[in-house]
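All protein chains but one are shown at their positions in the complex.
Labels for the chains are A and B, by order of writing; each one numbers its residues from 1.
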Amino acid sequence: MMGWLPENVSTYGKDIDRLFYIIYYITGVSFLLVSGTMVVFLILYRQREGRRATYVHGNTTLEIIWTIVPAIILVVLSFMSQASWGNIKGRVPPSEVHVQVTAKQFNWEILYPGPDGKIGTADDLQMDNELHVPVGKVVRVTLKAKDVIHSFFLPNLRLKQDAVPGREIQAWFEATKPGRYELPCAELCGFGHSGMLGHLTVHTADDYNKWVKEQWPSS
Amino acid sequence: MSEAVATHAVHEELGFLRTYVFSTDHKMIARQFLFLGLFMMILGGLMALMIRWQLAWPETQVPGTRWIPEPFMTDGYMNPAFYNTLFTMHATIMIFFVIMPILVGCYGNFLIPLMIGARDMAFPVLNMLSFWVGAVAGVVMLAGFFVPGGHAASGWTSYAPLSAVTQYTGVDWGQNLWCISLIILGLSSLMGSINYITTIINMRAPGMTFFRLPLVIWSLFIVAILLLLALPVLTSALAMLLLDRMAGTSFFLPAGGGEPLLWQHLFWFFGHPEVYILILPAMGIASDILSVFSRKPIFGYRAMAFSMIGIAFLSWVVWGHHMFQSGMSPALGFSFMVTTMVIAVPSAIKTFNWLGTIWGGSIRFTTPMLNALAFVSMFVVGGLSGIFMASTPVDIFIHDTYFIVAHIHYVVFGGSVFGLFAAVYYWFPKMFGRMMNEPLGKIHFFTTFIAYNCTFFAMHILGIGGMMRRIYNPMQYEFLHPLQPINVFITWSAIALGLAQIPFVINFFWSLFAGRKAERNPWKANTLEWVAPSPPPHGNFDAIPVVYRGPYEYSSPEVTEDYLPQDRQLVPQRVATAH
Partner (left out) sequence: MPRGEVVTSIVDVGTEQRVEIPSRVGAPPFTGSPSGRDPFPWSPDPMVGPPVSNARLGMLVFLAFEGMFFAGLLGTFLVFRLGSQFWPPVGQPRLPILVTSANTAILLFSSWTMRNGLRAMRKGDWDGLTTGLSWTALLGTTFLIVQGSEWLRLIRHGLTLSAGIYGATFYTLIGCHGLHVLGAVIWLLIARIGLSDKRFWARRQVGVELGGMYWYFVVALWPVLFALVYLS
């Protein structure tokens, strides 16, 4: 089942995948235990002539055990999750690259601040559905939406964040491998929801500089 | 509790209209809810098949749909807006017009008076109104297909602002009717809740204390309370959504100072208890059936009752787990993650207790039992897959993917619908006075079970592969191309799942008219409904039973048979032991 995860190319993606594996093994073992026990019981205790069912109403010790064990596992999982959650969504690390993504029906408007690094100045450059970033750099994304809620989804970077009209939401990622990846919208946004698709191009450092030169030749 | 009135009612000859249409008899109202639910289930199922066809073979003609006019379908080719309508209405119908009417409406109505030993509900006329108001809601909901602009197309969650402004979806009156229908349905559920709660508190037979109630009654009692407290919140949210759409307010529109996330908070504050409203009755049904066919007392009766109460309480503080990626403060994510993890504990307790119930039993593999066992195992899968979503970082990836779709179907189909089938097979003799056909029932069960798992388990893989929910054409995305064979496989399985329901329909209607006549207590069960004749007359019992013990005294050493009905009085004759 694990082979189905899309290739991970972000720094925090491996934390998410690791948690995914941990939960996968815990739940997998639990499922096998429960269903295995059930099948064994169904075979052992099927109706047979001359055998009467056991007359028991419960067992307090057992009840306590199977309350506490899952509770401990689940609380431990919560705390394990919290570390990565805080890292991914709780804060944005210092970033060198900043873009503003405005979602609208049915496009991603990607606004690059240009060489001055500030949004809202003359050298801003807007591209539809094309997000270019360098590899190995923290990219801060300011998410906005013009009309309805959209969701900024980078499957290969394990990033998903809704873009909500009336709000500015900060997200970030750091790509680890150059390439071209898809950027679909993950929240139903109207009849064009399917097919609302952008692309993320992760450049090597040299490539990225070349790309910047092409876009802002004057500077 | 007036004896005179009830006995009188037995002898009164009622006309056709009063007997079958505007009946105040809780059993007739239950049957009405059952037929409403089964009819809607066919509609919802056909919609699901159309959705599946589109996903497996996008932009091909959907067979048998050329009669559907523009703008929905163009000569059998589905339009994206109609696709959105289909999944919106599939979910809406299945949740609000199939599972709630059958599990809560039908079995709540049928079982509560019979199992607590009452002659009818506390408010029979209100009960009748509850069905008819619900039926009006159904008509209004279906009417939405025939208005210009088509039916609601913003998902069953109807996230604002998509649902709040007409031009975002192009849907005008469809969405309004959707809101109005759910408000009306809320009134129907309110009437039901008032009846259920009052009846369970006030009309139990002598000796029927709360801790002698069958667990299915406990579950319905808790569901009634959840409905009562959750639905008004949805009603207020729907009213505001309607005002936004029709009166120019801007509760959910940022342009006018509104807040889109407010809708999500209100919706999920209702929505999460709603999920438990769908699953709790099935839990109760499974508990009863497992005990009956294991011929063994339920394991940990009190733990079962208290864990349901625990689930009910916790279900009010977990709604935020639907909103981890919504832009809600990430700090809230942790608290909602912890509550969500904790709510899995009572579910785990219940699962282990079900295993404890079959342990050491003498298990009869009847159709209701098989469905109840399927309920347990499928609910386990649904519960365990929920842990993935509860973990906030993992949810970043799987949120809004097919993993979620797989999860909800394991809970709502694997859980509620198998519970529903178990209930139909188990109580059919009491409800209609005839037995259902066992071989056909087993064919239905095994084909459904296999096709169901092929359909929905594979959806986990789609989700892990990153396939988003609610997309119209997966082939538009390069990273989903390798997953397309799975989509095709799921669609074939879904078609098989649809076909697997044919034996059920045949069995149901054939048994209705030609099934073997049922005796009073064909399953040799303990609970009070089996004391009444099959089917019970208006007024239910020959005489109100007196309850002497809990509902699960199977294989008790006190008697030679392996069951001991709740109303049987044992008078032990004691003599000194001779050594």
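As a convention for this text, contacts are C-beta pairs under 8 Å (C-beta built on N, C-alpha and C of every residue); 3 or more make two chains touch, one makes a residue touch a chain.
Please read all numbers here as calculations on a predicted model, not as lab measurements.
Of the listed positions B:L55, B:M89, B:L114 or B:M208, the one in contact with the omitted chain in the full complex is B:M208.
Only one of B:L262, B:V317 or B:C454 touches the absent chain when the whole complex is considered: B:L262.
The missing chain, though absent from the display, is touched by one residue of B:Q32, B:Q54, B:Q175 or B:T235; that residue is B:T235. Note on the undisplayed chain: of the listed residues B:S250, B:T339, B:N371 or B:T527, the one touching it is B:S250. Residues of subunit B in contact with the chain left out of this view: 1, 3, 122-123, 126, 190, 193-195, 197-198, 201-212, 228-233, 235-237, 239-240, 243, 247-251, 256-259, 262, 265-266, 269, 297, 301-302, 531, 542-553, 558-559, 565, 567-577.
Please note the rule applied: only the chains that are shown with their structure count from here on.
For the pair subunit A and subunit B, the distance between C-alpha centroids works out to 31 Å. Across the interface of their complex, subunit B is touched by residues 1-2, 4-6, 12, 15-16, 19-20, 23-24, 26-27, 30-31, 34-35, 37-38, 41-42, 45-48, 51-59, 62-63, 66-67, 70-71, 74-75, 77-78, 80-82, 84-86, 88-90, 105, 147-149, 151, 153, 155-156, 158-167, 169, 181-182, 184-195, 197 of subunit A. Of all residues in subunit B, those touching subunit A in their complex are 79-81, 83-84, 153-155, 159, 161-162, 168-170, 254-255, 258-261, 294-303, 325-327, 330-331, 333-334, 337-338, 341-342, 344-345, 348-349, 351-353, 355-356, 358-365, 373, 376-377, 380-381, 384-385, 387-388, 390-394, 396-397, 399-401, 460-461, 464-466, 468-473, 476-479, 483, 552, 554-557, 562.
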